[in-house]
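Removed: one protein chain of the complex. Kept in place: all other protein chains.
So, chain A:
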Amino acid sequence: MKTPDPTTTSCYHCGEETDGRTLRSDGKTFCCQGCQSVYEILRSNELCSYYTYNAAPGKNRQSSEIPAYLADARIAATLLDYQDDHLSKVTFFVPGIHCSSCIWLLEGLHRLNPGILHSRTDFLKREVKISFDHRVVNLKEVADTLAAVGYPPLINLQDVVRENHSKTDDTLVRKIAVAGFCVGNVMLFSFPEYFGLSPFEGNLKVLFSYLNLALSIPVVFYCGRDFFTSALAGIRQAKMNLDAPLALIISTLFLRTLFEVVFQTGPGFADTLTGLVFLLLMGRYTRQRSYRHLSFNRDYRSYFPLAVTTINEGAERVTAVSDLQTGDRIRIRSGELVPADALLLQGAACLDMSFVTGESAPVTRSSGTVIYAGARQTAGPIELEILKPVQLSYLMSLWNDAGEPANGKSRSFNDRIAAAFSLVVVTLAVGAAAFWYAAGDQAKAWSAFTAVIIVACPCVLALSTPFTLSAVLSVFDKWGFYLKNTDAAEQLANCNEVVFDKTGTLTTSKGRRVNFSMSLTMGERQLLTALAACSLHPVSRQLCREAAFLKLIPVEDYKEVPGRGISGTVAGHQVCIGNADWVFGADDQSAGTHLLIDGAYKGSFSFSADWREGIAKLAAALAETAGIHVLSGDTAKDRQTLKKILPPGTRMRFGASPHAKLDYIASLQQAGRKVIMLGDGLNDAGALRQSDFGIAVTEDVNAFSPGCHAIMKADALAYLPRFAGLASDAMRIIKWSFVISSLYNCLGLYFAVQGTLYPLVAAVLMPLSTLTIVIFTSTAVRICAAKRRLSL
């Protein structure tokens, strides 16, 4: 058991260096008030085992304010999973979960708060399911309990509209179970037939064949139903898909088995039938394979609050964001998001518009102007009047404007080949039947017709794509690249344009590096950071983030004038940060943000973009096969730097609004290009959705990223050319497996056209060809991955 030695200067709770300034409690050191108070809470509740499972388990400790609107019963009800007269159940997303201590503590919440009855953690999803007695505690108090021990839940609008994926997944698993059950038993009952039964055992033969028939009924009508519905839907839309020939084969197999068993003319094909359906369902399952802890369908709701404060005849109340009506008056406090397009009525708005425009510098607005949804207020409280409901606001129209998700647009290789395949099979079958009919052997005509259809089964074709692509997906996820599904891998292979967002994609998500014009001592930086920590202005927050390792000192006489600057007394020093006008008094218009400590000028500072490493190499590698574009919501200030980094011929566009980004992608697509879009924020969401393959680049894959086809860890960005290369290798592998499966089909056809297909041949050919393909695809993908230096 590892426990940190209390004499060292690292924090007992979070393990951070305490930097000399220590808080002590029970002979343990703490880096800050926050860590200490969590410890006090745990100690008073005898929950100190928390510290025994891991050293410094609080290293992900977060502190954030739980929104007050959770106390409102109507708002809380939208978040609850279940409620009866005394019991409520809720699922919270807790980003701080990272180790076994977290699980232990979160599952012991009932010791901290008697109103909490039970809690269960899902480690991968970072979720906690909590049952509580709502007569004792309300939802806000439950969330506060979590926040008090350093695990504040993240609450946003998307939680209310929870998608239910698990249900469809479950039925497929159940179908596979039924099919597996049937195929196993059918195999057992078919063996006697293969090995030959003596004449005394005629009764057994009849019994087994009827049992086989009985077992294939649920396989066809329950497990195989999807193939029929999908084939019918395809035919109705005059688009042949791979399910059409599969449905034809399943029904042929079943009808022939039915006839043979009822009229006792043969053993039937129950084994081939059940085996086929089982394998096909396995293929579907592989195709649906997804990362249960990642979400690819997020939209603006993940970023928006659940409720806002509305003012009705002078009285404040809480209203759910979705209930906001045109004409409602709302009050937005510092740090809150404007949830819908609104007219500014009162107060000085200093807005961070990075969600809407991607431009990070704040803008000031005076009353009477329209403020778009997604703007974040950074100064004092403001009052606004709603102009449009949330769903109709400017930013949300991104989701209405973007075309159908790209997956629906292009048909996969399988579907394209299915039509040709079906035609050939039907022609061959009719031809064989006609030949035997002309030769006067009606029984053989019927058996040749059905046998051709059975043997030409595109089973392997239906399996090779999901198996190959899922092998590719597992290579990708080892390297920090998570695809939404296997279909997405096929899209990736076809792309020939790459569009980058600038901020957060080409630059690190921190975005900027601070440059001081005069060198400062550590002590001076500390004073600045302490002052900047009081403000929500983006520049101040940036300054704080840069100096995250510095500990905070209390500030007195804090003063903030939006749009000008901040000042205050820190540890006895008078500190002043702001524009020239604020720092030197009037008349001075020199640019930049200036510093003044105890009346002495300490120069100015500015931020420069912090480019990701290896961008130049990445772009050069991509430029070999695709066109490179940069779309930025920012001003053109980085154009010259980018020109130096990126290969010649790169097209750049600055000052692009989210809609302009979307239109840019759409215009490329209209020119017949397939587009990969890499972005990170809400302002790229429309473009990500419109593109043929949208990649959300993120430092933390569990953090919220906008809806996309794939989520990529930022440090995997450099491997993008290899990923794309492997995806196109995979398409080649799929084509090769089609050739292999055709060889098997030809072998089977040799027996089939002669009308002498014995069930045993069919029953052996099918699993054999499937096995070949599974081995072939997985080895081939491994070899290709190793060649592209992406080995597992």
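Keep this in mind: a contact is a pair of C-beta atoms (placed from the backbone, for glycine too) under 8 Å apart; a residue touches a chain by one contact, two chains touch by 3 or more; residues count from 1.
Note that contacts and distances are computed from a predicted model.
Peer 1: Would you mind picking the UniProt name of the chain not drawn here, from "Carbohydrate ABC transporter membrane protein 2, CUT1 family", "Cbb3-type cytochrome oxidase assembly protein CcoS", "Peptidoglycan glycosyltransferase MrdB" or "Transcriptional regulator"?
Peer 2: According to UniProt, the chain not displayed is called "Cbb3-type cytochrome oxidase assembly protein CcoS".
Peer 1: Kindly state which of the options A:F30, A:Y51 or A:F304 is in contact with the chain not pictured.
Peer 2: Touches the omitted chain: A:Y51.
Peer 1: Among A:T78, A:S131, A:N185 or A:S728, exactly one should touch the missing chain; which is it?
Peer 2: Answer from the full complex: A:N185 touches the omitted chain.
Peer 1: Of A:A177, A:A636 or A:L768, which sits in contact with the chain we cannot see?
Peer 2: A:A177
Peer 1: Could you tell which one of A:L87, A:L211 or A:L520 touches the chain left off the display?
Peer 2: A:L211
Peer 1: Could you tell me which of A:R111, A:K478 or A:K787 touches the chain that is not displayed?
Peer 2: That would be A:R111, which touches the missing chain.
Peer 1: Tell me which stretches of chain A touch the chain missing from the display.
Peer 2: On the side of chain A, residues 1, 3, 43, 46-49, 51-53, 100, 103-104, 107-108, 111, 120-125, 166, 170, 173-174, 177-178, 181, 184-185, 188-189, 200-201, 204, 207, 211 touch the unshown chain.
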